[in-house]
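Only one protein chain is missing from this complex, and each of the others stays in its spot.
Each chain carries a letter (A and B) given by its place in the written order, and its residues are counted from 1.
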Amino acid sequence: MGASGTGETVLAYDEAMAAYDPVMGLEVHVELNTATKMFCGCPTTFGAEPNSQVCPVCLGLPGALPVLNAKGLEGAVRIGLALNCTIASWCRFARKNYFYPDMPKNFQTSQYDEPIAFDGHLDVELDDGTTFRVEIERAHMEEDTGKSSHVGGATGRIHGAEYSLVDYNRAGIPLIEIVTKPLVGAGDRAPEVARAYVSALRDLLRALGVSDVKMEQGSLRCDANVSLRKRVSDDATSSEQKAVPFGIRSETKNVNSLRSIERAVRYEITRQAARLAAGRRVVQETRHWHEDTGVTTAGREKSDAEDYRYFPEPDLVPIAPEAAWVEQLRTTLPEPPAQRRRRLQTEWGFGDLEMRDVVNAGATEAIEATVVAGASPATARKWWMGELARQANTRGLELSALAITPAQVAELQALVDAGTLNDALARQVVEGVLAGEGGPAEVVAARGLELVSDDGPLIDAVEAAIAAHADVADKVRGGKVAAVGALVGAVMKQMRGKADAARVRELLMERLTP
Amino acid sequence: MATELTHHTAAQLAEGLRAQQFSAVEVTRAHLNRIAEVDGDVHAYLHIAGNTALATARSVDAALAAGEQLPALAGVPIAVKDVMATQGVPTTCGSAILKGWVPPYDASVIRRIKDARMPILGKTNMDEFAMGSSTEHSAYGPTRNPWDLTRIPGGSGGGSAATLASFTAPLATGTDTGGSIRQPAAVTGTVGVKPTYGAVSRYGLVALASSLDQAGPCARTVLDAALLHEVMAGHDPMDSTSLTGQYPDVVAAARRGALGDLGGVTVGVVRELGGDGYQAGVRQRFDEAVDLLTAAGAKVVEVSCPSFTAALGAYYLILPSEASSNLAKFDAMRYGIRVYPKGVDDPTAEQVMAATREVGFGAEVKRRIILGTYALSSGYYDAYYGSAQKVRTLIQRDFAAAFEVADVLISPTSPTTAFPLGDKLDDPLSMYLQDVATIPANLAGVPGMSLPAGLAEEDGLPVGLQILAPARCDDRLYLVGAAVEAALTSRWGGALLDRAPSLDREAV
Partner (left out) sequence: MSAISREEVSHLAMLARIDLTPDELDRMAGQLDVILDAVATVREVAGDDVPATSHPMPLTNVTRPDEVRPSLTPEQALSGAPESEQQRFRVPRILEED
């Protein structure tokens, strides 16, 4: 029994899995990184002042008409191709009619029964190195809504608010909605599959260059549909198991980190299992994920009354992509991320575990660029997975957002290799670079961090240390060689770190042993 | 002088302005005076933009004095249907829900009119959101027919048609979703043209039914309509459905047609658009027009378009469906009026939307929104909306077959002359039947014109002749229309509108 006060009763995961087989459907909304919105020329810059990026079209003013962004269409087709989809030879937009204050026209221009891309798949690598094929139902084009903030009430949340304030800057931003077919056969790895799929999708979209894929900014958002059915076989992929009809599903909205996706799916499995085990029904409803408490709570009940009255959008003409254009776009696809990962692992000579850690840390691109800039794969990995990962972590940043370039990391390593810096000094150089003091060479010069390679000042320091710590020196002379460490430390302190510790030790031993 | 200027055609005004016989300010002022004089009775205008119109006129006069080359209709005033967004000038679509809305942008058509240096006199009355055939469904009160102030001026563009028939504007704009340019033209003895779908940009026209709406010129003569058509039409990248490519020269066609020779032209009489449901006087004038076409050298044949009988049904499913979605944006959140529900503490956005739409929309609008919501709902989509879209295909096929044998098709524009105000208000279906002859063109996207065919004997009210042409062949409307007009005006010894009541206060 787990979960916090606001959660429902849940069943232990193992117990849930022994009795039920989970089925998932994942809907991912990706914001394209076009310069302008899907149907108008307003800019898409993130974080602009409210209602400064709106026009008659995206504000839904009477009389305004949409015109499709060519780059948005291209992005949709490239995503479809990268997901191994069939590209429609003819399709239309549709209006999805429902009232909501953040939706300027009270219909969303979307695609319904004629998506631009359909019937694809994405092979997803799991933690144990096996591959799970996620079947893609469709990828279609649509537009985002505005953003409301809720005023009054205790928490700034929608419930209890007195009124809301709407900013339509985001309204009309191009979205691609990618919908999986029901994912069956994942068994107890369902939460992991969900996380791995979104992660793989994110890598793919990043490699395509079509989206910023920043989950924390909402440019990639995931809704997870989860249902349970009776377990009739130990093997989740067996045909008897697959023949069992699906259960009633819940839809958990807007889960905005990879870790949360895994947790939310896991929570839903244990929550639904507890209900079913108690002889209760799962309600078909929207649920909201709470990052802080790790539970989902009930939202709007999905009823049959929900009727979006879809019909072909008369203000946009049909899309009939020419085959030659589609084939030309196919040639622009990047190497599939999974394949690229295997290639790099071989080239770099990393072990499976090492490579997995690199991928999970999102360090692949950085290491690759550092190697290109001249560092060895092993040292590149050491930097990005060690000191730089630590620095990113304390700053709450992604690795790619750190203010140091792969070329600078390679330069730093070259200084270490040349004996100009030791590891400790190199870390200080990193601090300097991150503080905006310039490149590694500039920081070394400005902070005077270069190792002292001339024996003269070292010998002075060694003599001084022996004089100051005569008792320790005597111990060493008496054969307790290990005590020399304290003297080395004293010398290093005196030199403010800018000495090669091995050379210091050598000089001390020359003087204290026969 | 003032009366003279208001009774000039647009072509005459353009010529006089270029020859500096009178100034644009004089022309605009004459029309503003005429509005002040007669529009209290007619109520064709919802908003008068006198100052900006005079400012435009002054700039035209200055340019003319400086010897600048100006567009053909520079200085010729125009009235604009209130469905077109005009920056800085109220735009209500005849609806209470948009009371006081001042658009921050211009419709593309308005841009073109401004580029043509035409003073915009004001915004004309219309059935609310262009739903209706009588202009009685305006939240701001009906417009009256200048031929008989107790009768309707047609709709939805009754205001625009009435400005022409009451000589308060030489030109006006309209929009035609099922006949809203042509039927008002017919019942007011004026000329109205619905161009090929996509010929005139819809950007900035408050949408009724997107796949049917098309803006076009309203005028007193065929040539005037052609001159305005030329200003309004043309590709617009802001409208995805805007046509590209060559567009025929409608002005040249009107001038050629006025010569009166229709040799080599085959005219098809549509069997399904005539007969029993049509008023006797309407049928009589139509038959005369057929004789006249023959006399002008045209070959007249009968064609059959069997699917036209289902056009009205298809139209009253497609239109409400699209309208129910297009009008969803009027929700009290971003513009327009906001009404709080009575007796509800702390209402939700949803409740405010529903209360505003209850108060802000008139009965006909609500009726069509509900009907459209029904036709699109999941259980009924295939039976209603889906079937209607198939009928549309059949109607297009009928047109294609008819245009195999005929260059243009003709019919009466409207089955009746102007009916008395209030007559059909409680009978939506009989109101809908007004559009039975005009609707097929909208469903198929082909162009159509209505021009005066004379007065019905039984009531002395104008009858309209409708001409239809294949898509992108709008010039044929003008060729044939101008020939008919020339023959009729010579028979009448002047324009039909010369016989309309003067409306002058002195004369009453």
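Heads up, the rule we're going with is that a residue touches a chain if its C-beta (ideal position, glycine included) is under 8 Å from a C-beta of that chain, and two chains touch if they have at least 3 such contacts.
The model shown is predicted, which means the values in this text are computed figures rather than measured ones.
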Option touching the unshown chain, where B:Arg151, B:Arg285 or B:Arg392 are the choices: B:Arg392
Full-complex contact with the absent chain, from A:Pro43, A:Gly129, A:Gly209 or A:Gly349: A:Pro43
Of B:Met131, B:Ala355, B:Ala483 or B:Leu497, the residue in touch with the unshown chain: B:Ala355
From B:Val102, B:Ala252 or B:Ala495, residue that would touch the chain that is not displayed: B:Val102
Touching residues on chain B - with respect to the absent chain: 101-102, 104-105, 196-198, 211-212, 237, 240-241, 243, 307, 309-310, 312-314, 316-317, 324, 328, 331-338, 341, 346-355, 357-358, 361, 363, 366-367, 369-371, 373-374, 377, 383-384, 386-394, 396, 428-429, 432, 442-445, 471
Footprint left on chain A by the chain that the document does not show: 34-36, 40-43, 49-56, 59, 61, 67-73, 90, 92, 98-101, 148-150, 158, 161-168, 253, 286, 288, 299-300, 305, 307, 309, 311-312, 314, 316-321
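Just so we're on the same page, only the chains that are shown with their structure count from here on.
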Distance between chain centroids, defined by C-alpha means - chain A, chain B (Å): 56
Chain B-touching residues of chain A, taken from the complex the two chains share: 55-56, 59-68, 95, 97, 99, 101, 104-107, 162, 164, 166, 307, 309-311, 314-317
Residues on chain B engaged by chain A in the complex (per definition of touch): 84-85, 91, 93, 98, 101, 103-105, 107, 202-207, 209-211, 237-241, 321-322, 324-325, 328-331, 333-335, 346, 349-350, 353, 373, 376-378, 381, 385
